[in-house]
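Dropping a structure here in structure tokens format, bear with me for questions.
Only one protein chain is missing from this complex, and each of the others stays in its spot.
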Amino acid sequence: STGGATKPKAATDKSAAEKSIRWDNWALYIDVDAAGKYPTLDAFTKEAGIKVKYTEAVDDNNTYYGKVKDQLALGKDIGADAVCLTDWMVGRLIRLGYTQELDHANIPNLANLLPSLKDVGFDKGRKMSVPWQGGFAGICWNKEKLPGGLASVEDLWDPKLKGRVGVLSEMRDTMGLIMQDAGVDVSGDWGDNEFNAAIDVLKKQVSDGQVRNIKGNAYKEDLINGDTLAAIVWSGDIVQLNAENGDKWDFLVPEKGGTLWNDNFVVPVGSTHKKNVEELINYYYDPAVAAEVAAYVNYITPVAGAKEAAMAIDPALANNQLIFPDDATLAKAHVFRTLTGAEEQKYGAAFQSILLGS
Amino acid sequence: MVPIVYTFIFSFNDSQKSNITWRGFTFDKWLNVCNVQNGAVCEAFGNSLIIGASATVAATALGTMIAIAIVRYRFRFRSKVSLLLFLPMATPEVVLGAGLAAQFLSVGVPKDIVTIILAHTMFCISFVVVTVKARVASLDPALEEAGRDLYGSPGQVFLRITFPLLLPGILAAALLSFALSFDDFIITNFNSGAVTTFPKYIYISASRGIPAEANVVASAVFILALVIVVSAQVSSAARAKRLAKSG
Amino acid sequence: MTTSAFAAQGADLELVGIQKRFPGFTAIEHLDLKIPPGSFFALLGPSGCGKTTTLRLVAGLEEPTAGRILIGGEDITGKKPYQRPVNTVFQSYALFPHMTVLENVAFGLRRRRLDEPVAKAHEALRLVELDHLAARKPQQLSGGQQQRVALARAIVNRPALLLLDEPLGALDLKLRRQMQLELKTIQEEVGLTFLHVTHDQEEAMTMADTVAVMNKGRIEQMGAPEELYELPKTAFVANFLGQSNLFTGPVVGSTSEAIAVGVAGQRIVVPTARAHRHVGEVTIGIRPEKLSLHLSAPAVDPARNTMGPGRVIDVSFSGVSTQYLITVPHVGTLIVFAQNMAFGPVAEEGGEVWVSWDIEHGFGLEDEPADTPRFEADTTTRSIAAQRRASLITELEEV
Amino acid sequence: MTTSAFAAQGADLELVGIQKRFPGFTAIEHLDLKIPPGSFFALLGPSGCGKTTTLRLVAGLEEPTAGRILIGGEDITGKKPYQRPVNTVFQSYALFPHMTVLENVAFGLRRRRLDEPVAKAHEALRLVELDHLAARKPQQLSGGQQQRVALARAIVNRPALLLLDEPLGALDLKLRRQMQLELKTIQEEVGLTFLHVTHDQEEAMTMADTVAVMNKGRIEQMGAPEELYELPKTAFVANFLGQSNLFTGPVVGSTSEAIAVGVAGQRIVVPTARAHRHVGEVTIGIRPEKLSLHLSAPAVDPARNTMGPGRVIDVSFSGVSTQYLITVPHVGTLIVFAQNMAFGPVAEEGGEVWVSWDIEHGFGLEDEPADTPRFEADTTTRSIAAQRRASLITELEEV
Partner (left out) sequence: MAFAAFATTTSEAEQVPRRKSPVALLLLLPGILYLVLFFLTPLISLLLTSFQAPSEFGDIGQYTYAFRWENYLQVVTDYLPHILRSFGFALIATVLALVFSYPLAYFIGVTARPWPLAQSLMLVLVIAPFFISFLLRTLAWKQILSDESFIITSLKAVALMAPDAHFTGTPAAVIFGLTYNFIPFMTLPLYTTLERLDLRYLEAASDLYAHPVEVFRKVTIPLSMPGIVAGTLLTFIPAAGDYVNASRDFLGGPDSQMIGNVIEANFLVLQNYPAAAALSIILMSVILIIVSIYVKRAGTEELL
């Protein structure tokens, strides 16, 4: 029962006939209005005549992959035409041939892609993937319960917080923050020693009961119901939670370093609506639209010109370090270096074994 | 009981994205169940209904046949057949789910609603056999003989005597199958591919907060089932009372 | 009158050389039987003797291993149950619980696509006086009523032959006696041939025109009830149908009229016509109610056999009559029934008595005395206390 | 001898003013009862009359609404079942299915922490001759064997009082008669007080020292079996314990010796001592076996009552005796039992007959004739055919 050596073939496109898209994405990752509708998506549907079924189906890169991998391996439909996943996972999908090549001719707005993101290691020339949003992983705390606030990852291990600490099930973010706390440059050249030292820290905190919750995007539920008072989290989420639940939390990229990442659109092999998706991407690469999304989700937009568009909406927005980080902010965050297949297996298993406890 | 009440109450919560804190009472969620998120809740619910119904029909048919054979006939490999029927009940769901998933994968069957139905049918069969077997065993063979004695051909006897008498058992088995299928998550999770069933929908939503609409659907199913069961119980109790009186 | 609807006459049934083997067990060895049309025939026998099997063979629910079954002269051996002009009233009634009484009764008519099944079913229900309950379900009826519905369901088809497999077995004594009367009356009314299976000897005798006693898959004896009772051919019949006092001894003299048998030194005379064996060792018998008790040695009377003296070891009052157990040395224990025409017992426990009986009332069995299959005491279900009593009797006898 | 282990003597039981009400139903109205120690007492009555309730009250399984229960003079009314020196043999035996026969029998001894429960249990099993099956489970025993285990399980505790709730009810007739004998023998052997509930009159009469007939929660009559049978006080007893011919009429004359009652113009004489009412309308009776049949009008005999002419409407042979139904105009239908001391019936169906009986054998009831609760015919379970026969009888009578 294994993935074969033969790569699956892309499905034939039926976009012309079927004006629809099924889009799987993370929670708290698109603009929502009070009625629960998605304003930018609705506008797109109106404009392009393409219906979009938007599902917050991604909680964690690994679990999402686990759910769809068998279909992907067979080249079958996974129930989504567009998925936004994190760089490293997108890299895996491309490697395994699970994605469809995008026709840049259909995405003229791709010209607005920030130059720094135009060429990435896992996808030369962005043939297979296009960034959706980027962001930081940092720490957050409940302002009401912890008026003193937190300054570093180290502070999470304060015994007073025993059992009320959460970390992400996203290995690169959790390990990235802990390693940086120990002074390791995660984008640099580190190896087993550095990783294992950080694993030991995490292992200790988990087995001591300091860390109770290890989750994907579901961590937000624990923040809301109070099970978690302080945690490693993703930047934009906190702003949105504060907007929905009253201003309760603070977010910080620690001095010693946070992580920086991007989530990217891909079209899975089995999708028959690639052209529709290309139209969707094109739409969201309109700076005005991008600014509208960014204003809501508070994540880093990959679209050049969005800052100017944001200025038009609200000048304060343009200075929001979460959306348009300046160099100082960016200097605090690092991209977790690319792992080889063997490393991925090894480190992944080590991290997973902590999630499973012992 | 507490969680049920909780679920029911929170189906009226005027919540937005996550349904954790109480934000006020509204009927909106009940009125607009299928309108949010492009009707994802309702679609999942619909899938569950289709799967439940199909698996129930298949498992009930196959299981009833086995039950009749086991009670009424002698055959070789009897004990082996019993073991084969018992095993699925003694196998943890993860094992069943993972095993089937591995099987579908190696044969190259894409997972969709059909694979879910196949999987559900599999684990329902044993329960059907157990339920119907008891009924067949308590069926007095003299009734069928009386049918033949009264000029009924074998087909007529089955149609007019055997089947109607087994019906309560068969219906009970069907109900059980449906309930098992409808509420199954673990096996479904391994074999559903892109298809979302109601429990799977809840599982997925668990990570981003269950929308109140899920509570609405669950509460509605619960109330409907309750009404059916209670009225069945009450009417059968009433019938028993009548019988006792006239007897 | 309702009778008209049931005008069809009963047919005769003939079983020729029937044998029935089950895997590992022969239920019926060799059975020949002929039942005249329109009669009430009772098949009597102990549990497991093959009564039900016989009925199931006739109904077609089992196939005979060998032999032929004829109804009204026609060979139906190969026919399926639903092709036979036979209906059965099952011991458990086997009423269809999911149908009303009316639907139950109309079932057979409907299967044969006869006209007006409902009207005919009502008529049959009227015959058994249950038409007012036609809409009920069987569970809503009393035992006696269910039994009558089962009867109606069978009779309505006017079968040439009606089989009844202990239809009264489940009823309590009182209801049972009442139902017997009704069954008999209905049979007389509809004029069908009834083949009635029972293990209750009183039931068989009071109801049937002809009684057949079956034992271990064979018919031991067959005839009118009084004939069977008064002149049993075998020890089995003598003790299964009522009780008997049996004695074994050599024939010590004989005339054309009677034979004399030596029993413990006494000459017991039996009419030749009533004895099946006339030479050698024979077993002879006399019914307990034919015995007279005497408190002193009776005068010699050539018309009567005398036995005694013996000792009364038990007197038991049962209302209508009193049963005396009398031990006669070297002969055994005799049972005597005496109707309580006056108050108080004729003889006291422990008293010395003689018994006598009219020579005409004795009978001689056909059995080889050696293997006379006396009705064996069921030792496995006899308690030690009862056995002690039995051994006391033996002791007493040997004194 | 095994007897030694069961030396404990039975105690007497006294029920004083017992009443038992269930929600919505009074099962026992007012019950006084005294059973002497060591006796075999039978409680007889129709279904639902309160027999089981009485037993359950004594066992402590129900609490009386009013009244007191004394065993051996000690008031045990308030005690729990497990504190009472009483054991029960249940109708269903209630043998514990998860225990072996031995464990069942030893159960009570173990609960009381007595010495050597196993040895004593074996001894009790030997008494009922089932020791060889001690290791079996109850399901592996026949009905008769189970009944004996239930008996052993109770007797082994040497209770002052043993309650038996129709322990023979589930057995077939043959086994039942055999068990009756054994039960009686065992009771004589162990000397305990037995309170035996049954609805079988023959069983009660043959087994018990004292019989009480219960009806609707009251004791109607109580006494030795023969006393009850020969001199019933009420119509209920007269018909529940055997059958009776009852006549109602005014007292038309009386001496110190006897009273004369006018029945359809004939004078029927009953001894004063045997009549409970001596003036006005009275009901008198005579047992069927006390009647003699005459084919011509019998000579007048002052020592005998005569009735007739009547017509024989049914003759039914049942082996030991023949039952005749005789209709006498304006009197009703009489039953006559005649022991078959000779072959053939005394009278033929349709023949004209007279009956006579010894004046000494009649009895006069205590009941008000108006509300004499005759044993009602169960019309709901009588078929139309049987009813037609009944109406024919009425017609015949009116001719």
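We call the chains A, B, C and D, going by the order they appear; numbering starts again at 1 in every chain.
By our rule, a contact is a pair of C-beta atoms (placed from the backbone, for glycine too) under 8 Å apart; a residue touches a chain by one contact, two chains touch by 3 or more.
Just so it is clear, the model here is predicted, and its values are computed rather than measured.
Within the complete assembly, A:G163 is the residue of A:G49, A:P108 or A:G163 that touches the hidden chain. Where chain A meets the missing chain, the touching residues are 1-3, 59, 62-63, 65-67, 69, 92, 95-96, 162-164, 169, 206-207, 209, 211-215, 218, 225-227, 341, 344-345, 348-349, 352-358. Taking the complete complex into account, residues 59-61, 80-83, 86-88, 90, 92, 94-99, 107-108, 111-112, 153, 157 of chain D touch the chain not shown. Taking the complete complex into account, residues 1-4, 6-7, 10, 20, 62-63, 65-66, 68-75, 81-96, 98-103, 106, 118-119, 121-122, 125, 127, 129-131, 133-135, 137-138, 141, 169, 172-173, 175-176, 179, 183, 185-186, 189-190, 198-199, 202-203, 206-207, 210, 214-215, 218-219, 221-222, 225-226, 229-230, 232-234, 236-237, 240 of chain B touch the chain not shown.
We take it that only the chains that are shown with their structure count from here on.
Separating the centre of chain B from that of chain C, both taken as means of CA atoms, is a distance of 56 Å. Shared contact sites, meaning residues of chain C that touch two or more other chains, fall at 142.
On the chain C side of its complex with chain D, the touching residues are 2, 126-129, 142, 144-145, 148, 173, 175, 178, 181-182, 185-186, 189, 199-202, 205-206, 225-226, 229-230, 241-242, 287-290, 292, 316-321, 337-344, 358, 360-361, 378, 380-389.
Listing the residues of chain C that touch chain B in their complex gives 59-61, 80-82, 86-88, 90, 92, 94-98, 107-108, 111-112, 136, 139-142, 153, 157. Residues of chain B that touch chain C in their complex: 140, 142-143, 145-153, 156, 160-161, 164-165, 243, 246-247.
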